Structure formats: C-alpha cells, structure tokens
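Below is one structure. I have some questions about it.
Excluded from the complex is one protein chain; the other protein chains are retained at their positions.
Let's turn to chain A:
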Amino acid sequence: MALNQSDINSYLEKQKKRQELIHYFVSFVLMILFTVLAFVAVMLRDSINDYLIAVFIVTMAVVQVVFQLYYFMHMKEQDHGFPTLFLYSGAAVAFLTVISFVSIVWIS
C-alpha cells in the first residue's frame, strides 16, 4: 500500500496542528505560572529587596507579552513582517520616550 501525496500532506497538517496545540498549552501553563510567581514575589516582599521584585515582575510581564504575541497572536508565522515592524518601532518609540523621562527629563 503506497502512500500518496495527499495522505502525507494531511498527516503533516495534523502533526502541525497537534504541535500548535502543545505550544498553546505549554505557553498557557507557563503564563499562569509566571503570574503566580509574580504574586509570590510580592507576598515575600518582607524578605526580598523591592527593586529585585520590581525587576522580576517586569521581566515576567515582558515574557508573557512575547508569549501572547508570538504564540497566541501568530506573530511567529509567515507574512507578519509589517505587524512585527510596527510593533517593534512603536515599542522602540515608547521605550525611548519613557527612558528619556526617567533618565533626563524629571531629574534636574
């Protein structure tokens, strides 16, 4: 029984979908975990340095945003060049604005 091309294609398609589902699950569980970790970090604020907690929470947030964009909003797939470009240039502009506020504008 020889395999024909359409069988192979549908098998690959299925595999891809299964792969995607696993990605969804893993990133979903990780995101919940990160959220819990962020709460835990705040609960332990008596024994951990405040700045460390802040850096930790922001890091968790950034990772979650990346998960959200790449796995749930399909930025990792093809033909997403322009959304990516605009997201990053928007983020860059916002980052520069914020960094100039906290570094040079409000201190003097």
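Observations on the model:
Please note the rule applied: a contact is a pair of C-beta atoms (placed from the backbone, for glycine too) under 8 Å apart; a residue touches a chain by one contact, two chains touch by 3 or more; residues count from 1.
The working rule: contacts and distances are computed from a predicted model.
For the chain of the complex excluded from view, the name given in UniProt is "Cytochrome c oxidase subunit 1" [choices: "Cytochrome c oxidase subunit 1", "Sigma-70 family RNA polymerase sigma factor", "Acyl carrier protein" or "ABC transporter permease"].
With the whole complex as reference, residues 82, 86, 89-90, 93, 96-97, 100-101, 104-105, 107-108 of chain A touch the missing chain.
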